[in-house]
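Up next, subunit A:
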Amino acid sequence: MTAQVMTANRLDDGAVVYLAPEGAWSERLVEAEVAEDAATLHRLEAEAERAVRGQLVVGPYLFTVALEAEGPRPIGQREIIRAAGPSVGTDFKVVAANDNDRAGN
Partner candidate 1 sequence: MALVKHGTVQSDPWVRIENDSLPLGRPLLLTWEEWQRLAATLRHWDQPLGLLLTGSDSLEELRPHLDRFQLIALDFPKFTDGRAYSQARLLRKRYGFTGELRAVGNVLQDQFLHMHRCGFDSYEVADETKAEAWIAATARYSGFYQSAQRGGRHDHDEDLPPVVAYAGEQPVAGTWAY
Partner candidate 2 sequence: MYRYDEFDEAFVRQRVAEFREQVARRLSGELTEEQFKPLRLMNGLYLQLHAYMLRVAIPYGTLSSKQMRRLAWIARTYDRGYGHFTTRQNIQFNWPKLGDIPDILDSLAEVEMHAIQTSGNCIRNVTADAYAGVAADEIDDPRVYAEVLRQWSTLHPEFSFLPRKFKIAITGSPHDRAAIKVHDIGLRMLRDDSGAPGFEVVVGGGQGRTPVVGETVRDFLPSEHLISYMEAILRVYNLLGRRDNLYKSRIKILVKQVGIEEFRRLVEAEWASIREGWELDLPESEVERIGAYFAPPTYEPVELIDLGFAQAQRQDPAFAQWVRCNSFPHKETGYTIAVISLKPEGGIPGDATAEQMEVVADLADHYSLGEIRVAHEQNLVLPNVKKADLYAVWQALVKAELATPNLGLITDMIACPGLDYCNLANARSIPVAQRIGERFKDRDLVEELGPITLNISGCINACGHHHVANIGLLGVDKKGQEFYQITLGGRADEHAAIGEIVGPAFSYDQVVDAVETIVTTYRGQRQSGEVFLDTYQRIGIQPFKEKLYGTR
């Protein structure tokens, strides 16, 4: 199977988050837990379902990633933009998902 990562938007501020080990939700894709087998996949799904019920996240889903030395990399354009922020070339994009110090937090 292809490598997959669970993502969602955080209920509180709508931020893009990825399911990391031990049920944590991270704004950094590099910290996401990557599922490469059915058992992990189901565990991520169960964890996401729990987070929905616990008012942590909204609309979780899995997406396919490529595995690279630095970590998982999104393949489709939509996930690339979700991970990196708007590509509109202004300073709005500096506050992207890979920035620990996300504005407004």
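Per the selection procedure, all candidates are chains of the complex that A comes from, given by their letters.
Throughout what follows, a residue touches a chain if its C-beta (ideal position, glycine included) is under 8 Å from a C-beta of that chain, and two chains touch if they have at least 3 such contacts; residues count from 1.
It should be emphasised that the depicted structure is a prediction, and the values quoted were computed from it without experimental measurement.
By the touch rule above, subunit A in this complex touches candidate 2 out of 1 or 2. Subunit A contributes residues 9, 11-16, 52-55, 58-59, 75-78, 81-82, 85-90, 92, 95, 97, 103-104 to its touches with candidate 2 in the complex.
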